[in-house]
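Every protein chain but one is kept in place in this view of the complex.
This part shows subunit A:
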Amino acid sequence: MGDKKKILVVEDEEILLAALQEELNQGGYETLGAGDGEEGLKKVKEFKPDLILLDLVMPKMDGMTTLKHLKDDTASRDIPVVILTNLSDYERISEALSLGAKDYLVKANYSLNDLMDKVKSVIARGSQAPTS
């Protein structure tokens, strides 16, 4: 149990959150879900995840603001973040990437393999020093 990698999923859509968590659990990861950015930031501190899946459009605190907070805090700065997005809005994706997100996953057409590949490779890279 102890060597399981931990993933925090921040997503306001309940059903999607449940699906992602279950898929990751079945893939051998330990997960925790959060319904918005505020809750996500709180849970980062307790859960100390190895990876954060972060939705962009959320109530209370959106993903972009959450990402800024994460990168401003030395405790969470080095945790790799993968953006979950539904928008075919490349400006937002590139903004998130420039803010330090490692990768992104388009929710509408992700497959289980996509999810696992991304998570695996980002966690592997996460152990290296951040690039920017």
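Observations on the structure shown:
Methods note: a residue touches a chain if its C-beta (ideal position, glycine included) is under 8 Å from a C-beta of that chain, and two chains touch if they have at least 3 such contacts; residues count from 1.
The rule is short, and it goes like this: contacts and distances are computed from a predicted model.
Between the listed names "ABC transporter permease", "NADH-quinone oxidoreductase subunit H", "MauE/DoxX family redox-associated membrane protein" or "histidine kinase", the UniProt record for the complex's undisplayed chain reads "histidine kinase". If you put the missing chain back, the residues of subunit A touching it would be 12-20, 22-23, 26, 35-36, 57-60, 62, 86-89, 107-108, 110, 112.
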